[in-house]
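The complex is shown incomplete by one protein chain, all other protein chains being positioned as in the whole.
Let's look at chain A:
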């Protein structure tokens, strides 16, 4: 499983960080920093919630 973040779309609103703080953080540039790009399968539920919570649809989970 891989996380893809589209930084052109990302607006730094931080919902992903709220849903899955171990994997996402809003960085100094005001856009998302993916902390672990290849997470284990056991985190799928949290990550799916983070992807769904993105107000600008900047995140994708590629399995």
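The definition used in the following text is that a residue touches a chain if its C-beta (ideal position, glycine included) is under 8 Å from a C-beta of that chain, and two chains touch if they have at least 3 such contacts; residues count from 1.
The rule is simple: contacts and distances are computed from a predicted model.
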| item | value |
| --- | --- |
| Omitted chain, identified by the protein name its UniProt record gives, among "ABC transporter permease", "RNA polymerase sigma factor", "Phenylalanine--tRNA ligase alpha subunit" or "NAD(P)/FAD-dependent oxidoreductase" | "NAD(P)/FAD-dependent oxidoreductase" |
| Residues of chain A in contact with the chain not shown | 12-15, 17-18, 21, 25-28, 30, 48, 52-53, 55, 57 |
